[in-house]
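A single protein chain has been omitted; all remaining protein chains appear in their positions.
Then we have chain A:
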Amino acid sequence: MQAAKKEEIFPKDPNKTYSLMAIVDGDSFQVEKGPEDTVQSWPHLMVRELGLFLLVLAVILGVSLLFNAPLEEAANPQHSTNPAKAPWYFVGIQELVSYSALLGGIVTPALIVVSLLLLPYLDRNPKGTGVWFSRDRRVATILFTIFVVAMVILILIGQFLRGPNWHLYLPWSN
């Protein structure tokens, strides 16, 4: 600590009734801590950010060494694959399309995007901000969870339970 130097940094003042008795080595509660509970971005934030980047890079490299990206035969417009599936993130919509082209393919995705865009302007109560699953926002949490679970289930059905001609089949049956 810089304060613990040899020279007398707090000279005794004869007009005062108190004096500095000793300097104790060590951190006080206020070291590295601003009045609003803040810390310096460098190094506290940056080191964490760098660490996370290295972790992400390592995981991606590890996965890439272990698993090869799929590559099927060359595209052949004359011969369609059966079933032909959209990329996994659109397979949920494809599943909906199999029930109704207009409702599942256009209306539902459009409704999802519009509701997401309007969400912060409709749900304006500031209660519960900054807390995971706040009790003050139980309805919002439940509604959003239903949306997420529905999306995941649709994707899982489309990706794993749909066989030739989009018929239901079990992944382990041929």
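We adopt the following convention: a residue touches a chain if its C-beta (ideal position, glycine included) is under 8 Å from a C-beta of that chain, and two chains touch if they have at least 3 such contacts; residues count from 1.
As a convention for this text, contacts and distances are computed from a predicted model.
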Absent chain per UniProt: "DNA-binding protein", "Lactose ABC transporter membrane protein", "Cytochrome b/b6 N-terminal region profile domain-containing protein" or "Phosphate transport system permease protein"? "Cytochrome b/b6 N-terminal region profile domain-containing protein"
Touch list for chain A against the chain that is not drawn: 34, 36-46, 48-49, 52-53, 56-57, 60-61, 63-65, 67-77, 79-81, 84-90, 93-94, 97, 101-102, 105-106, 113, 116-117, 119-121, 123-126, 128-134, 137, 140-141, 144, 148
